[in-house]
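Apart from one protein chain that is not included, each protein chain of the complex appears where it belongs.
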Amino acid sequence: MSKFKSLKEECYEANMQLPELGLVIFTFGNVSAVDRSEGLFAIKPSGVPYKDLKPEDIVIVDFDNNVLEGSMRPSSDTKTHALLYKTWDHIGGVCHTHSTYAVAWAQAGVSIPIFGTTHADHLTQDIPCTVILPDEMIEGDYEHETGNLILDTFASEGLSPEEVEMILVQNHGPFTWGKSAEKAVYNSAVLEELAKMSSITLQINPGTSRIKQTLKDKHFYRKHGANAYYGQ
Amino acid sequence: MSKFKSLKEECYEANMQLPELGLVIFTFGNVSAVDRSEGLFAIKPSGVPYKDLKPEDIVIVDFDNNVLEGSMRPSSDTKTHALLYKTWDHIGGVCHTHSTYAVAWAQAGVSIPIFGTTHADHLTQDIPCTVILPDEMIEGDYEHETGNLILDTFASEGLSPEEVEMILVQNHGPFTWGKSAEKAVYNSAVLEELAKMSSITLQINPGTSRIKQTLKDKHFYRKHGANAYYGQ
Amino acid sequence: MSKFKSLKEECYEANMQLPELGLVIFTFGNVSAVDRSEGLFAIKPSGVPYKDLKPEDIVIVDFDNNVLEGSMRPSSDTKTHALLYKTWDHIGGVCHTHSTYAVAWAQAGVSIPIFGTTHADHLTQDIPCTVILPDEMIEGDYEHETGNLILDTFASEGLSPEEVEMILVQNHGPFTWGKSAEKAVYNSAVLEELAKMSSITLQINPGTSRIKQTLKDKHFYRKHGANAYYGQ
Partner (left out) sequence: MSKFKSLKEECYEANMQLPELGLVIFTFGNVSAVDRSEGLFAIKPSGVPYKDLKPEDIVIVDFDNNVLEGSMRPSSDTKTHALLYKTWDHIGGVCHTHSTYAVAWAQAGVSIPIFGTTHADHLTQDIPCTVILPDEMIEGDYEHETGNLILDTFASEGLSPEEVEMILVQNHGPFTWGKSAEKAVYNSAVLEELAKMSSITLQINPGTSRIKQTLKDKHFYRKHGANAYYGQ
């Protein structure tokens, strides 16, 4: 029996939430779950439809993209996951989908404005949209460079990956992360909902202003940090 | 056994209708149910996902926000519910959600215009959208002030909470109420449907006029008041 | 046992298709089924939620709105159904809903343009939207006048109720009919789909032209009339 059985199951369960939450069809997504003590992660195999996926199909990979266990090829986006794990040592899971509204914003090339408390309950910034990779990086080590693009966007915009757990890669789609694979999936669902709410908001009132500072801080800090009083 | 068992079950059942009606994901809502003779209400615990909620998790609180029974912290919006119960002595249930289209209108900061009979079957006014709380109230007793904001909007616009059982809190989302928790949830579902219909109406015809007085009165009063002839 | 048992069951089954097809929530619709030989029809009782409806709740009414059997009050829209049955002697069922996109067009006060073959498979005209009733008719025998409004729209626009089996009552919503209650419900589902397709079409291309004569005739007459070759 695999020594990674429980990690694989965690990864499998998180992956299977994607079709249940309406975030993917066919093979349009992938989730990974990390084991920090072993320095490796479990990830969905490439191109396997969710309806056929089994726990034993999950692939084990280290942070330098070496496959440690598994008879299948890991997700084509593995190098993006690996670089995020390697660089951000607090994250426990990464999720990538092609969910409809989040992709629409990524295609439009626009960061999702923070219009309300649903957004501020989760982060106090617009949901960032990256620039487009230069040609040489696309033609080079593309999935690794996509990881760098995410890291560079956070660095240049002064964002914290502990406070902002989601990004739109322009022309592509959303990547999210969190303290666990389950939380990464939760963030993908939240992002899709915020993306939908914001597009409808703009249809109703194209001149909508962002939520003001006090209100967004109130909502974020009642759920996060030392003075949080939301939850149990 | 709790003396509040049946009130808790009523509250639990009403809460569980929210995910079934597609009005919430994860923890994005809360419903309460009042016991007027005892001067207290039952409310969802804070931050508990709907999929994990059990009847015994429901918390009993009085109108001054004292927890009377329950091992969990009540909803972070409890003070808003309490103030509405304390002030409007005819209401039996309160519901708050982050349903998609209602939130979009709240974010857009626009009252939902009364465009048709689906709306007039339920109320004869636009669905009001509040102003935004001043900073000192957000930084002060925020959830209590949100209750005051709702009350003030009704007072300043001359609205009756018996005729208008719903409101949008700007940048936040909908609150609804009714003679029971079940009716409050019903009103949240109606509000979401009206919000969706109205946004599509404006997309089709940005210059759409409101429904005329006679037609909205006809529909409202065939369902409500002394001369109603709708229903059994 | 009721002598109308099978008519009631036909009416019940047709009504229960409405929530299944996503066309109604709660009590937002009603379907009737006629018995031409007896000169009467079966209709949903007023204000009964679909989740609680039982076959024995269905009410039997004649074309002058007299209740012949049933312990419940018939739908508040009964007089509209009755007048359509009385005037158009070929129809076997009538359906009324508040489905989302059809209501949006009715609220916008715009006939649904015939943009494609999905529409032309069912009718060769725009889906008509009525004018608004004058105040005295709203304040008078409203539901009977709504029937007259539908009849007058067909007369003034020279439409045939055998070829056009659907209409939008302005500010209200859709009424559909057909050779049976089941066909009337089918037409409500088709209308909702056409309403959705058309609103998205206009969002993509506000200057979209109607489908040309030859193409709409081709699609309509391959399904209807003497030379039809669609179906079995």
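Each chain gets a letter, A, B and C, in the order it is written, and its residues are counted from 1.
One rule holds in what follows: contacts are C-beta pairs under 8 Å (C-beta built on N, C-alpha and C of every residue); 3 or more make two chains touch, one makes a residue touch a chain.
The structure presented is a predicted model; accordingly, all values stated were derived computationally and were not measured.
Peer 1: Counting contacts across the entire complex, name the shown chains the missing chain touches.
Peer 2: A, C
Peer 1: Among A:65, A:87 or A:100, choose the residue that contacts the chain missing from this document, as touch is defined above.
Peer 2: Going through A:65, A:87 or A:100 one by one, A:100 is the residue touching the chain not shown.
Peer 1: Can you list where subunit C touches the absent chain?
Peer 2: 21, 115-118, 186, 189-190, 193, 196-198, 200-201, 203-205, 208-209, 211-212, 214-215, 218, 222, 229-232
Peer 1: So that we can see where the missing chain sits, which residues of subunit A does it touch?
Peer 2: Listed in rising order, the touching residues are 25-26, 28, 45-48, 72-73, 76, 98, 100-101, 103-110, 132-133, 135, 138-139, 142, 171-173, 199, 202-203.
Throughout what follows, only the chains that are shown with their structure count from here on.
Peer 1: Going chain by chain, each one touching the next, work out the least steps from subunit B to subunit C.
Peer 2: 1
Peer 1: Taking each residue of subunit B in turn, which ones touch at least two of the other chains?
Peer 2: 203
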